[in-house]
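A single protein chain has been omitted from the complex, and every remaining protein chain is retained in its original position.
And now, chain A:
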Amino acid sequence: MREKEEAGFVRDISQPEIKDKILIESPQSLEMVKRLKKSTNARLGVGRAGDRYKTETLLKFRADHAIAQDAIWTDIDETLIDEMGFYKVQTLVQDKEEYVRRPDRGRVFSSETMEAMKRDCIHDPDVQIVVADGLSGFAINANLKDIYAIMMDGFAEKGYRVGTPIFVRYSRVATMDKISEALGATVTIQLIGERPGLATGESMSVYMAYKASSQKPESQRTVVSNIYQQGIPPLEAGAQVVHLTEVLMREKKSGVELKI
């Protein structure tokens, strides 16, 4: 940090280690405050200016909120999706604004889209992969490449027939049921951007279901969440997903019906 300041930069408050800094002026026991802070990622030991935050605390919070808002309101950059050759569809939603206000429209496709998918995509795959922007396109771009490679290697090794990889724009989780029904998939796996927490706009979830169906309750889904570099790293999550896929295939069920 110091070198950068000397090079004419104001220090970068988005660095994660800033959260570890103790800002209390002359605490009774610095050792104890350090120990307490290690036990939680809550914003402890920040001290105060009168009864308010110190400037650094205030600005760090604002920065963390700003990046979370950008993760939500920025349309996903589809360069990577295109490079990886995904089949692209969109729900009934037309823009981010509508996406946020109308969860119902983010769960379904037009009949034209459904017909096109049936026409263009592989039917009856063992594994159907669906990538959805959800509430954070950043999360997809941060994790997709790593997790996808591991998953595809794993599925190839098991000899699973993998369907056409589909990307859904403005998608809620439930689109996986529609796609599963349209294509007759055995296991459907959806990678979706989570609702960002402060400074965690890159967190992704994976929802999986055996013969996913809009007739079944939400509890049909098995979930791996918190996938990002500081949470469950995407490579590790990919290995988990491959393992879970095997379990779903073997047990012929998923979600709460599966006591793993």
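In this section, a residue touches a chain if its C-beta (ideal position, glycine included) is under 8 Å from a C-beta of that chain, and two chains touch if they have at least 3 such contacts; residues count from 1.
Here is the rule we use: contacts and distances are computed from a predicted model.
Hidden from the displayed complex is a chain whose UniProt protein name, among "Ethanolamine ammonia-lyase large subunit", "ABC transporter permease", "Formate dehydrogenase subunit alpha" or "Peptide/nickel transport system ATP-binding protein", is "Ethanolamine ammonia-lyase large subunit". Contact with the chain not shown here comes from a single listed residue; of A:121, A:135, A:232 or A:248, that residue is A:135. The hidden chain makes contact, of the residues A:21, A:102 or A:216, with A:102. Contact with the undisplayed chain is limited, among A:37, A:169 or A:211, to A:37. Listed for chain A, the residues touching the missing chain in the whole complex are 24, 27-30, 32-33, 36-37, 39-48, 50-53, 57, 61-62, 64-65, 68-69, 72, 100-104, 135, 195-198, 200.
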